[in-house]
Structure formats: structure tokens, C-alpha cells
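Only one protein chain is missing from this complex, and each of the others stays in its spot.
First chain written, first letter: the chains are A and B, and each begins at residue 1.
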Amino acid sequence: MHHTIEVKALKFAYPDGRQALCGVNLMVEPGRKMALVGPNGAGKSTLLLHLNGIFKGQEGSVEVAGLSMDNGNLGQIRAAVGLVFQNPDDQLFSPTVFDDVAFGPLHMGLDEHEVHHRVESALKAVQMESYINRVSHHLSIGEKKRIAIATVLSMSPEILVLDEPTAGLDPRARRNLINLLRDLDMTMLVSSHDMALVAELFPLVAIMDGGQIVAEGETAVLLADKGLLERHGLEMP
Amino acid sequence: MHIHLVDQYQAGSSIIHRRDPRIKVGLTLLFILTASLLPFGAFGAYAVLFATVMAVAVVSGVGVSYVLKRSFIALPFALAAITLPFTIPGETLLTVPVFGGIIITIEGTIRFASILIKSWISVQMAILMVAVTPFPDMLWGLRALYIPQPLISIISFMYRYLFVLSDEVLRLLRARASRSAAVPGKRSGGTILWRGKVAGRMAGSLMLRSFERSERIYNAMASRGYQGKFRSFARPSLNSTDYLFLMLGIMFFGSILVVSFT
Partner (left out) sequence: MIHRLSILLRPEALHIPDGFLSAPVSIVGWILAVIIIGYALRQTREHLGERQIPVLGVLAAFIFAAQAINFPVAGGTSGHMLGGALAAIVLGPWSAVLVMTAVIGLQALLFQDGGLLVMGWNIVNMGVLTILTGSLVYRFLNGRLGRSRTSLIIGGAVGAWLSVEIAALATAVELAASGTTPLNIGLTAMLGVHALIGIGEAIISVGALLLIHSTRPDLLEMGETAPGQSSARWIGAGLALAVIVAVFSFAASGSPDGLERVAEDQAFIDTALDPVYNIFPDYTLPFIGNETISGILAVVLGTMIVFGLLYLFGRVLRRRTAG
């Protein structure tokens, strides 16, 4: 049984020379829910973009769903890793909700019947079945975030990777999203500044700072360590 | 995640940097005009202009390799002139033994080389101009060359939001890539028409968001008293070094042209 995500000694520098990842090691086992926390500039978003091959590290390796990161595997990797970005506007580029959620399955070449089935199940999983024919542009940010999750769920990924899911949400929308994530029975890796979310939903946490994972383990243990949190620009609410 | 639309300005305080933007822009335009007016085959003159570019690159501290590296940008366009060695009539340079013998003429080759060289040195001077002039100064310089203020303001605004919107496109493209999956056994990617349609929709939704953003921006500006015109501080006038550069430049380019035509 493979690890869903296996990152080993990953190093990555941007074209302008800035070293963003300095040897990252991270394993996520199937079925686990892990949070990724750390200050801005730690490299969290950069790391996430390595998980579906958008960035390629200069050193080290990334294996996802048992597949190594080569060009030949990218298509399957993107089906296995459902990456949801922070700003839903970047992901909802179709006129209707149906079109957006159907993009993934359509790209995969599934037949029409299967596409419809996938769209309906994905919207059901985020409790937005009635939105199927709505115009994405007019939705509220909370609604858009849930649709954005549906757009990757329709590809039946092995793992859901989310970048700042609760950013910009009002308390009600945030509560709805937390409930949604709790009810989704999937492997998850979530990058977030929302420490209350982390404490509530994620049994495992990895702390990232300066391009490396500096601590990893059970959330209850790590988040109780005030000194550790403070050293890496974090605090509990 | 920042898009690296590199700001082309290379800070410095050389005698070139310190010139009034009007001089920098104006002399660059004169340089390019001179290159353009030179007859074909004036290789001596081209060499002098090239030496000028190199001198400016060195004196300004921008560096020769910086300029040379970026100067090959227009290379693909060379194809436009590629037929010249074959079509301009004149003395045969050599005959290519295909299709019954294609003639390459000396005149044609000279013209081809001349166009490429002129283009190459022009782009180098343009690169230098941008490297020694911060963008806001350049816009001010253009204003002083009688480009209408509203157009300058539009470009200035555009520059401010260029990075924001380019970042957004980058994220759109990444989000699309993240959902561009494949399963073994099925042909992925859809049809060309479908892919094009999706790209169009991305453009359309970005256009809508841009409109709405521009409305928010206008509201913010109106709340700060904007009524259609920008006020800015007055700029210093040309100093004696500026005039010196201008005069020398005009004389220099003028003499190159006169010498080449005689």
C-alpha cells in the first residue's frame, strides 16, 4: 500500500534564484487528515504546487498515489490529487456550475452519462445539488469555495489538497465549510492559517518554516507547545 | 505566488541614468531613426552605431551581456526578410543546386544582412533606454514629447495593474492544469474546439472581473476627490549636460547619415 503523498528531500528555487524549498520531507498516509501550517513565505503554497506537477523540484523526489512525478504520469497524478486553490475565482471559469464541475471529467475523456453522474455526486458531496445550473459568477464566496471543491471531487481524487479553505469566509460560511470537510471521508492535506480549524479537524499537523518541515506529529501535542508555535510565527486563537 | 514580469529598470547613477527622460527617450528614437535611414550595405555606419550601443551599455553600468542576451527577442521575425537573398536582382553570390539552381545574389544578401543588423542594433538601444529609465519617468518623457495625457494616464494605470492581472492569468492557467487529468485507457483533453472554448471562457470571466475591479477602483478614486485628471509635481527642466547630450547626439547622428550618403 503506497503512501498517498511521499515527498523526499525536495529542493526548489524560483527562476529568479530564490530558494523556496530547502529539503522537504513529508509523508501522508491514506485516510489521514493532515494540516500544513507556518508563516507566510514558509513555502506552503509552493510545496502544494509540487504535488500535482505544476512545479518540479530541482532535487529530491515527489511520489503521489504510488506514481513518480514524470511527464507521462501527470494526467493520472492530476486525477489523483484534487488541488483546490485559495481564490475560487481562479477555478471557476465556466458560465455555469455544471460546466465547471464537469471540466475535470470531460478532460479525462469520460462519456456523457458518466460525466453527469460525477457532477451530481460531487455537488451532493458539497451539499450544493440545487446549484447545478446557476451562474458561477454570481455566487457568494462561501458558495464558490464549495463549488471549487466539487470541481475537483468530480475527478474522484485519492487526496484532497486545499490551500487556505477558510480564508475570506464569514463565520457562517466558515462553519458550513468545516462541517463539509469533516463529513468528507477522504485523505486530506490542508494548508491554513486558521489554527482553530486545524485544532478542530486535523489530527495530524506539519509545521513548515524557511522551506522545510520543522515539526510534524499529532496536533494536540504540537499545538500545545507554545514555544514551538512562537518560534515559527504561529499562535493559537 | 508572484509572476516575475521583471521590472526592466536597472538602477544606477551613471551619467546616462541621470539624464532627463526626454533626452533618453528622444535620443533613442533618433538613434533608431538614424539606423533606419542608413542605406543598405553601410556596414561601417552600422559598426559605429553598434559601438555606440556598447559604449552606452558600459558607461551606464547596465553591461554588454545584459543587452546582448535580450537583443535576440525579435529573431523569429527575421523570417520576413529571408527571401531577400533570392529575390533581389543583382550579381550572383552563389547558386544553390536544388530545383534547377536557385540563385543567391550579393545585393540580396547585403540587404538581408543590413535589415537584420539595423533591427538588432535598434532593439539594443531600446533595451538600454528601458534599463536606464524608470517607467514612470519614461511616461513623463513621452508626455513631454506630446503624447496626449489621457493616453499616458491609461498606460500608467495599465502598468499598475499589469502585474495583478498577469498573476491572475497565471493562477487561472495553473488551476486549469490541475484539473487537466487523464485516466489510462481513455483519450484525454477533449477536442480542440472544447479546449479553445474553455480558454475563451477563462478570458471572458477574467474580463468581467476586470470590469468590476475597475469600477471598484473608480469608486476608490472618486472618494479621494478624483475628477478625471491627475495632478503631479512639476519636473526639473533640462540642465546643461542634457543639452550637451542632445546637441552631441544630433550632430553625431547627422554626421553618420551625411557620411553614409556621400
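Following the convention adopted for this analysis, contacts are C-beta pairs under 8 Å (C-beta built on N, C-alpha and C of every residue); 3 or more make two chains touch, one makes a residue touch a chain.
Since the model is a prediction, treat every value here as computed from it, not as a measurement.
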| item | value |
| --- | --- |
| Contacting the left-out chain in the complete assembly, out of B:115, B:144, B:183 or B:238 | B:115 |
| Residue, one of B:11, B:164 or B:244, that touches the chain absent here | B:164 |
| Positions on subunit B where the hidden chain makes contact | 3-6, 8, 28-29, 32-33, 35-37, 70, 73-74, 76-77, 79-81, 83-84, 87-89, 108, 111, 115-120, 122-123, 126-127, 130, 135, 138, 148, 150-151, 153-162, 164-166, 168-170, 172-173, 189, 192-193, 195-208, 210-211, 213-215, 217-218, 221-222, 226-228 |
| Footprint left on subunit A by the chain that the document does not show | 15, 94-96, 135, 137-138 |
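Assume only the chains that are shown with their structure count from here on.
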| item | value |
| --- | --- |
| Touch list for subunit B against partner subunit A, complex | 1, 4, 6, 168, 171-172, 174-184, 186-190, 194, 198, 201-202, 205-206, 208-209 |
| Of subunit A, residues touching subunit B in the complex | 14-16, 45-46, 49, 52, 54, 74-76, 78-79, 81, 83, 85, 87, 89-95, 99, 103-104, 106-110, 136-137, 151-152, 155 |
